[in-house]
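Structure incoming, see below.
All protein chains but one are shown in place.
Now for subunit A:
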Amino acid sequence: MIQHHIEACTKVPSMKEILLVGFYQPNEALSRFLVSAQQEFKIPIRYLQEYAALGTGGGIYHFRDQILSGSPEAFFVLNADVCSEFPLPEMLAFQQQCGDPHSFVMLGTTANRKQSLNYGCIVANTETNEVLHYVEKPSTFISEIINCGIYLFTPTIFQHIGEVFQRTQQELLLEDSTNGWQRAEVIRLEQDVFTALAGRGKLYVYKTDGFWSQIKSAGSAIYASRLYLSQYSQCHPERLARNSPGGPTIRGNVYIHPTASIDRSAVLGPNVSIGKGVTVGAGVRVRESIILHGASLQDHTCVLNSIVGWDSTIGRWARVEGTPSDPNPNDPYAKIDSETLFRDGRLTPSITILGCNVTIPAEVVILNSIVLPHKELSRSFKNQIIL
C-alpha cells in the first residue's frame, strides 16, 4: 500500500530520504520491503518505531531531530491509510508561489455535504487559499473541502507542535495523573495544531480534483485498488496485464505479478490484483478482488469482491464472494463510507476477507464473511466472522 506513497515521493526532484514512522513492531516482511523499495527507487528509506502510540502529530514531533538532520528546506508528511494521486510536486510549486517560505500546505479535496462531517473540514480564502478555519470531524456542516492527510511542512512546524506539547504538559500537571508525561507526547495534528494555526497566515490548502480515498476498512482497499489500477492505465499502462493469445482473458484493469501462474482459461477483472507466486487454476473467475502472495485458486473457483490472504487455498468449484461498499457513483464527490461492522445485531454485508493461510474446501460458498488466519474450513459460511 505504501509503495504508492514511496513512489510518489520519488517523483519530487530533490527528495533526499523517506522515513516511515509508526507504532508497529518491525518484522521480516517489513525489512524485506524496505530493502527492495530502496533498490527499486534508489532512495534511503528507514522505519522509525514509536515507543507508544503518539497520535497523528506526536510521532513526527518525537523524531524531529531525525527529520531535521541534513537541514531539509521542507518535508512532506503522508498518512499511510490514504489512497491518492499524490500531487506532491504541484504542492511544492504551490508553496513556493505562496510568498511566505515558511508556510505549510495541506492537500484538500471536495466531499459532499453529508460526508464532509467525517473528515477535517477546511475553510479557505478563495483567492489566497489561506486556511481561515479548520475543524476536525465537526458535528454541523462547515465546509465541503476536506483534509486529505497529506501535508507539506517546513522545519518551523516543530515550534508550533512544541507549543502544543508544552501546553498539554502544563494542563496535565494541574491534573492528578500518574502517566502525565506519556500522555503529553500524544499530539493530534488536526485538532491541536491545525485548528490553532488556522487564520494566522501560516497554513494554506492546495485543492486537488485527483482521486483520493481513505483506506480504513477492507472494503476501501478494493476501492483504492481500483483507483490505483485506473491511474496505472493512464500513466503506466505497461504495468497492467493485457490479453494475449495463450494467456488468460483480461477484462478491464488487472495487475498480475510476474511470478504468478495463471491458467489460460481463467477470466480476470475488472479491478483485480494478483500477487507474487499466486496460482490460478483452469476456468477460474476473479473480479473486483485482491489475491495476496502465494495464494492458490483451484479449478473453476469464483472469487468476487474479496481479499484472499497470503498462502491461502481455495478448493475446486468454491465460491468466495463479498458485497462491495463503493461510494455512490452518481456523486462525483462521494467518498467511501466507513462502515459499522454490525447493524441491527447482524454483520453488515461487506467484502469477504480470508486471512493468511486459510483453507477453503471444494464446492462450498463463503459469502460476506471474515475468516481469521490459519483457519481450515469444513463447510459453507455466510455473513459470519469465523474465529
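FYI, a contact is a pair of C-beta atoms (placed from the backbone, for glycine too) under 8 Å apart; a residue touches a chain by one contact, two chains touch by 3 or more; residues count from 1.
In the analysis below, contacts and distances are computed from a predicted model.
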item	value
Per UniProt, the name of the complex member that is left out, chosen from "mannose-1-phosphate guanylyltransferase", "SEC24 homolog A, COPII coat complex component", "Large ribosomal subunit protein mL46" or "Mitochondrial pyruvate carrier"	"mannose-1-phosphate guanylyltransferase"
Listed residues A:Arg32, A:Arg46, A:Arg167 or A:Lys382, member touching the removed chain	A:Lys382
Options A:Ala53, A:Leu68, A:Ala93 or A:Ala282, residue touching the unrepresented chain	A:Ala282
Given A:His4, A:Arg226 or A:Arg319, the one touching the chain that is not displayed	A:Arg319
Of A:Cys9, A:Leu107, A:Leu189 or A:Cys302, the residue in touch with the unshown chain	A:Cys302
Contacts of subunit A with the absent chain, listed as residue ranges	282-285, 287, 299-300, 302, 304, 316-317, 319, 321, 363, 365, 367, 382
